[in-house]
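The other protein chains are all here in position, but one chain of the complex has been omitted.
Going in written order, the chains are labelled A and B, and every chain counts its residues from 1.
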Amino acid sequence: MKTHCGSSEHLSRRALLKGSLTTSAGGVVMNWGGLFGNPGWAEEVQRQKKHCILLWMNGGASQFETFDMKVGRPTGGVFRSIATNVPGTQVCELMPHMAQQMDKIAVIRSMRTSEVDHPGGIYLMHTGYRPSATVRFPEVGAIVAKYQGRPGKDLPDFIKVSSQGDAGAGFLGPRYQPFGIGSKGDLPPFTNSSLAKEVESRRHELRSFVESQYTQDNPSQLARMHHEAYEAARRLQSVQQKFKLDAEWDKYRELYGDSGFGRRCLLARKLVESGVAFIEVGQSSYDSHADNASWHKGLVPPMEQAWAGLLTDLKDRGLLDNTLVVWTGEIGRTPKINNRAGRDHYVRCWSTALAGCGIKGGLVYGESDADGVEVKDSPVSEGDFFATIYQSLSINPREENFAGVRPVPLAPFGSKVVTDLLA
Amino acid sequence: MIDWSKAKPAGHWQLPFEGAWPTAVALLPSGKQLVAGNEKGELFVWDLPGDLVAEVGKNETPPLAPVRQLVGHENGITRIVALPGGHTIATASLDHTVRLWDLNAATAGTAEVVLDRESRERKAKKGDKQANSAPGVTVAQQTDCVVLKSHADWVSALALSRDGSQLVSGDYRAQVIVWDVASRAAKQQWQGLAWNWIVALAFTPDAKSALVSEVRYKRDDFDVPAAALRVWNVTDAQVTLDLLKAQFPKYDPQAASYEASQVWRKFVAAGLVAVDVSPDGKLLAAGQGGETDKGTIHLLDATSGKLVRSVGNHQYGVTDLRFTSDGRYLLSVGRDTTLRVTTVADGKELLALNAPRGGQFKDWLSALSVSADERRVAAADIAGLVHVWQLVDD
Partner (left out) sequence: MRWSLNTMAIGFAVLAASALVSADDKPLRAVIDDQVRAVWEKEKLTPARPATDAEFLRRVYLDLCGSVPTYDETVSFLADATADKRATLIDRLLDDPRFAQHQADIWDMILFGRNPPGFDTDKREGIQRWLREQFAKNTPYDALALAILRAEGNTLDDGPPMFYVQYRNQPEDVNEAISQIFLGVQLQCARCHDHPYETWKQTDFFGMAAFLARLEVVTVGKANNLTKYAIGEKNSGDILFTGPAKDQSPGKKGEPLKPKFLLGAALDEPPLPKDFKEVKFEANKPPPPPKFSRKDQLAAWITQPDNPYFARAIANRVWAQFLGRGLVHPVDNMSPANQPSHPDLLAALATALRDHRFDLRWYIRELVNSQTYQLSSIGGSGEQNPQLYIAARTRPLSAEELVEAWRITTGYAAVETTSPPKGVATGRFRPLESGYMLRFFGQPNSGTGDFQGGLQEHLYLNNGPLRNLLTTAKGSLLATVSDTSLPIDARVERLYLALLHRPPRDVERQRMSEYVSVASAKSDERWAEAMWVLMTCSEFRFNH
C-alpha cells in the first residue's frame, strides 16, 4: 500500500500542481515508473506494436465443458475428454479444432475472481477492478489502445465487435472509447457521411482554414486534440471497407467455421493486420442455469472452430508473435449441476486461456481439485490475469493513471504477473 | 386393457436409483420387469411382484433391489424401449451407440451396488452411524448385448415400430437411422438440417413413416435455430409432411428472420422434445420441452399437418409423452415432476400423478413407460428414483 499512495503523492504534487508533466498528447504523463525506471522500454514499444484480441464468452462459459474436464466425477457432466496435440493434455470433446491448437495456447485452470454476477463480472473481467461508486475504471481495450495504439492511423485503436461491457475508456477519456461494430460488421451511428465527396472535401478545406486562424497565434493543446480527433473521424470514411467481409468470407468459411462468430473472428484478424491495437469479439448466451450441456453443445463448437481458425490464420501470417489472444468470460460455472440440468455462476475456480504474444503454448497453468470445487494449485486472481496480459503486451502493469488525484495502476495494486505463462 | 376413463392409482412405489440422474425407463410388456438407466450410463433391471398392492402395500416402497446390471454403455442413457417379445430391450446412449439386450441372456459375474447412497448419507448425517457402511445389494452383471454403432454423436432419440421389427434412432448430428431389428442392420438413414439435433422420434402404426423432431440450442448471438417437425417415409427417406410449414407457410428454417423467431415463439417454444403418433395414425402429438412456461402438447392432423388442438397442463416443459392404446388419452411427464393423463378430444386432464415439488424448477420426471395392459406406469425421476404406479379401473 505504501508504494501505491507514495507515488501518488509524488506525482500529484509535482505533476498536477505544477502542470509540468502535461504531454504533447494533452494528458498527464501516466507512465511514471515505466518511463523513468526503464528508458529503453518505450523505444522498444515504438519499434514493435502489439495487438490483442479478446474473445469474450458472455454469460460465462463452463470450465467443465471446455478446459477442465472431470470425467467420471459427480461434477463432470456428460461430455468426454479428447486428446490434444500436447501429450498429456486433454480438453472437452466439444473442441476438436482447439485440441489441435493446444500447443499454441496456455490454459489457466485456477482462476479465482471476485465478482460472481454478470454486471459486476463483466466489469471486473474487462477492467481488472470491481465496480466502484467513485472511480470509472477503463477496460483493457482502452488501456491497450492507449499504450499500444498508433495515433494518426485510419482505424480506431479499440474496436468491439458485438460484445459486452460498458465501462469503456472510463477515466482514460473519450479518446480511448471503444468503436462498436455490430454482429454483422454494421457500423455505429453517424459513421457514414451523406455528403457528396466534393462537398465534404471543400467543407473540409474551409474548416482547416478556420482552424488555422484560431491556432496561428494560439498554441492551444485543446484545439490540437480537437483537430486530431476530427481528422481521425474523417479518415474513417475511407476505411469502412475494412469492416466488410462478404467478398472474402467464402475463402475462409472452412477455416473459421460457418458461423457468425467465425466471421467476427476473421474480421478481428483483418483489423489486426490493419494495425488496430485491440479488438474484442463477443459470443453470447453462455449463462446456462438450465440445460447446460445442450447450451454448450450449441455454442462451443462454432466458437472453438472460429478460435482455432483465428490462431491458425494469425500464425500463418506471422501475426501471432505480436498478437495476444485472450479467451474469457465474466465468470465460470458451478461444479454442481443443479436440478435444472444447469450450472450456476462460480468464480472460486474456473478457466481462461491465453495465446500468442509471448505466451507459452502447450501449457496448463494451475490446477483445480478432483471435483473442480477449489483451486488446488497456483490461484490466479483477476488482477494477476490482467497483469499478465499487460506484461505480455509490453505494457507495465504497475503503470499509473489518474482518476482525479487517485493513482490507479493498470492492474490492481498487489497483482502479480504470472511469469510461468510467459516464454 | 385398462379402461382409461375410469383409471385411478391403486398404489405408488418409489424405487431408489441414486447417484446420477435416472434418465430413461422401460417396463417390460408383462409389467413385471423394469429397466432404468441414468446419466452415467448405468442400467439396472428390477423384478416387480405381480401384485404390488397385495404384496407390499399401497404406497410403501417395496424392499426391491435390482437383480441385474447391464454393463456396456459408457455415457448417459437417453431412451429405453421394450420389444414386444417380452425379454428384449433397446437402449440409446450419449456414447454414440444403440444396444439390444436380451434379459434372458446369461450373466457374467456379480457386483455389489449401492443405489441409495444419498439416502444413506442423509441418515448418517442424522446420526445413523451404520448407514454408510451397510452392505449394498448384489446384482448379476450382463455384458452380452448387440451394439449398433453407426452414430457419430449422442444418440438422443429412439423409437420402436409397433410390431417390434424396426427401430429408428437419431443423434446430435441430425442423423436418423432406421434399423432392421432381426438383422441388426441399418436399412435406411438420412440427415436432418445442418447442426440440428434429433430430439424425438415415433413410428406411424404401419411403420412406413416416422415422425421426427429436430431442434438445437442457438449457436451464436442472434441465431434463430432451425426447428423442424417432419414425417419421413422410412423406405425412401423422403419427407412426406412438414408440420411447421403446414402451420407457417412462409417459414424458412435456415433464415434467422423475424418469421423464424415467431415459429419458435408461437409453436416450438424451447423445442418439441417429445412426439408420438396415435394408434389409428390420424393424430401426431408433439410436446414442448425445456423451461418453457407451459409444456404445451400440439395435436396435429397426420394428413394435412394442421393443428387440431393444443393441450397439456404441465408447468414448464414435457420430457416424454405417448398415446394410450385406445387413442383417447395422452400420458406425459415433465419438468413439474408430474405424470399427467390428458383427454385427447378436449384437452381435459383426467389424472395427475405425483405432485410438483414446489419452488421454481424443482426436479423433473425424465421418462415414462407403460406395461402392455397399461395397468402399470413407470416414470424416471431425476431426484434419484423410479416411480411405479398401479392403476385400477373399478
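The criterion applied here is as follows: a residue touches a chain if its C-beta (ideal position, glycine included) is under 8 Å from a C-beta of that chain, and two chains touch if they have at least 3 such contacts.
Values in this document were obtained by computation on a predicted structure and should not be read as measured data.
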Of the chains on display, those the missing one touches are A
Among A:Gly72, A:Gly88 or A:Pro174, which one is in touch with the chain left out?
-> A:Pro174
The one of A:Ile82, A:Val116 or A:Met225 in touch with the missing chain is A:Met225
The listed residue (A:Thr134, A:Gln241 or A:Thr419) that touches the chain absent from the view is A:Thr134
State which residues belonging to chain A touch the missing partner chain.
-> 1-2, 4-6, 8-9, 12-13, 16-19, 22, 26-28, 133-136, 156, 170-177, 179, 188-194, 199, 202-203, 206-207, 209-211, 213-215, 217-227, 229-230, 232-234, 236, 401-406, 408
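Just so it is clear, only the chains that are shown with their structure count from here on.
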Whole-Å gap separating chain A and chain B, where each centre is the average of the chain's CA atoms | 45
For the complex, which residues does chain B have touching chain A?
-> 20, 39, 75-76, 94, 172, 197, 216-223, 225, 290-291, 335, 361-364, 382-383
Listed in rising order, chain A residues that touch chain B in their complex are 74, 78, 80, 162, 183, 259-261, 282-285, 290-291, 294-295, 297-299, 301-302, 339-341
